[in-house]
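This report concerns only the one structure given below.
A single protein chain has been removed from this complex, and every other one stays in its place.
Should a chain be cited, it is by its letter among A and B, assigned in written order, with residues numbered from 1 in that chain.
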Amino acid sequence: MGRYILKRLLWMIPIILSVAILVFTLMTFCPGKPEAIILGSTATEADLAALREELGLNRPFLVRLGSFLEDTFLHLDLGKSYITKGSVAQSIAEYLPRTFILTVATMAISICLALPLGVMAATHQGQWQDNLSMAFALVGISVPNFWLAMMLVIVFSVILDWLPPMGIGGLEYYILPAISGSLGGVAGLARQTRSSMLDVIRADYITTARAKGVSEFKVITKHALKNALIPIITIIGTQFGRQLGGTMVIETIFGIPGMGQYIISGVNQRDYPVVQSGAIILAIVFSLCMLLVDLLYAAADPRIKAQYSKRGKKVRKT
Amino acid sequence: MDNLENKSPFLEIRGLTVEYFSKETVVHAVNSVDLTLEKGRTLGLVGETGAGKTTIAKSILRILPDVGARIVSGDIFLEGTDISKIPEPEMRKIRGQKISMIFQDPMTALNPVQTVGSQIEEVVALHNAGSKAEFRRRAEEMLELVGIPKERYSDYPHQFSGGMKQRVVIAIALACNPELLLADEPTTALDVTIQAQVLQLISQLRERLGTSMILITHDMGVVATFCDYVAVVYAGSIVEYGTKEQLFDHYQHPYTTGLFGAIPNMSLDEDRLHPIEGLPPDPTDLPKGCAFWPRCKYATERCKQEKIEMTVTSDGHLCRCCNLDLLSQEGAI
Partner (left out) sequence: MTEAIIQRARGAQPKKKSEFVRVLKQLSYNRGAMLGLCIFVLELVIILLAPILAPYDYAAMSSAIREGPSLAHLCGTDDLGRDILSRILYGGRYSITMGIFSVMIAVVFSSVIGSIAGYFGGRVDNIIMRILDVIQSLPGMLLTIVMSAVLGSGYFNTILALSVNCIPGQARMLRAQMMKNRDAEYVEASQSINCSRLRIIAVHLFPNSFSPLIVQMTMGVANMILMASSLSFIGLGVQPPAPEWGAMLAGSREFFRSSPHMVVFPGLAIAITILALNLLGDGLRDALDPKLKK
């Protein structure tokens, strides 16, 4: 098992390197000059040229790429923002936790809503509970999260004045953002839960459990759900990536200074170091989360765990 | 003296009728079945796939699927109590303890994410008081009993072969010393060489514990070796019932005749097999009268119209045919 984790971590290195090269190359082809945005429209030709030289933007592409890779990966220097001149690493250290917490909170809400909905739909297949939950899930998936965010703010902040409409601070500032992001995820998860449960409920080992005298509740929770969770975990993994992206949009609505705002404004202002380093960090976080999901998957399903630990020797079947 | 005569049988099923239904169709899986079984004996249920044998067994335990299956009518008496009517919590106490079941397909009968040991332990803990350590010890005992080293307690089902998985299923079924064992084609999914082993195991354990058993099979050889009584099932009804000797030596019903006739005789030089002509009836659209008449050489008008009752031929030998005299005249029986 440890070997598998190590293999995955090692594999991340070339991938992250490739991501870095990809993003760097893409940003190089971005139209618009950073020096023009920094100095504004009043700058003279000479000033522009001087700044451009200072930022090292005149060097050939490969030289710039090489120095970027060297700085980032060898010296672990994430650069300085063109606009604020501040350390990118410091900014990321401030913004990333907020984005991450918001994404995790959103996923947690999605899971807590989706699993019971899916289980209920599966155990009452064809009846009103099934139809209602699936209809709810369908609506959830169709509503754009930023629109939902605005609607929620209208209801809960403007009309009812229960929750703050924007900014950061205590827990209550995260509630509306997390809810607006979660509904889209609830749909997919609830549907997958339902179909997983339906598959599992018909399995023979469920009949065996009933034949042992296990109570129906325990049959559903202990036997069926544990098995149904396995494909659900993979869905959670794929959803996490979408959620991370969605969180970036949510942040702009609620004025939460997180990675979303940071990178988006970096893109708009051609602040290369911000975008490059930000993208790399997000890619690393995302890959680590995928690894975590795969490990959870192995923890849930002993057959997968066996596969991961195989390393050449055959699983003994006697 | 009187006590012996008035003693009610260990298991008695009366008029069991079960349907599977969907929005469009109704499947008449079991049609007014009567069965009895005495303590310590083995009853063999024989018949083709889809005849309703598994449904009968599942109805005894009341583990038919919630959606789409229904016990329409019938009484099931276990030592005098009608277990088809008792409330669910009481029934749960019986499942796994007084009555337990061995299923057909060992590959899917075990929970893939639970160790085999804990699956045995679960049934022990459900029906007994005691400490976790005691339960574990009992589970290990059962593993050894079925021939699996107790070191394999923490292994998962996917690490076992089919035959070993079935042994685990047997261990689960017998862990609480049940009084009635329902074995649904326990060896059909296994290799021929393993079949004999598993059946021997079941038989030995059963004798040791004095368990009564209903053995569902379509293999007449298995019936001959392990059963005391035999009931032949066709299209959800019992068409013939008797002791093993009665059935093998003096079978009567045309369907039973067909079953025995279909077994190839290794000592004769034959080119072709002798199947029963026709196909089993569509359970959503059973023929009126006797369910077998479309395939029966001797079918009469009466067979096609009337609901046929059981005829008692000799002591305890029952046959659901109205033409037994005709058949004996023709020399068929």
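In this text, a residue touches a chain if its C-beta (ideal position, glycine included) is under 8 Å from a C-beta of that chain, and two chains touch if they have at least 3 such contacts.
In this text the structure is predicted, and so the values were computed from the model without any measurement.
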{"item": "Partner chains on view for the chain not depicted", "value": "A"}
{"item": "Among A:150, A:175, A:219 or A:300, residue touching the chain not depicted", "value": "A:150"}
{"item": "Contact with the hidden chain (one of A:18, A:90 or A:221)", "value": "A:18"}
{"item": "On chain A, residues whose C-beta touches the chain left out of the figure", "value": "14-16, 18-19, 22-23, 26-27, 29-31, 138-139, 141-144, 146-147, 150-151, 153-154, 158, 241-242, 244-246, 248-249, 252-253, 263-264, 267-268, 275, 279, 282-283, 286-287"}
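Heads up, the rule we're going with is that only the chains that are shown with their structure count from here on.
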{"item": "Centre distance in Å when chain A and chain B are each reduced to the mean of their C-alpha atoms", "value": "54"}
{"item": "Footprint of chain A on chain B - complex, ascending", "value": "58, 61, 63, 65, 67, 92-97, 100-101, 103, 105, 108-114, 122-123, 126-127, 156, 158-161, 164, 169, 172"}
{"item": "Touching residues (chain side chain A, partner chain B) in the complex", "value": "125-126, 202-205, 207-215, 223, 226-227, 230, 300-303, 306, 315-318"}
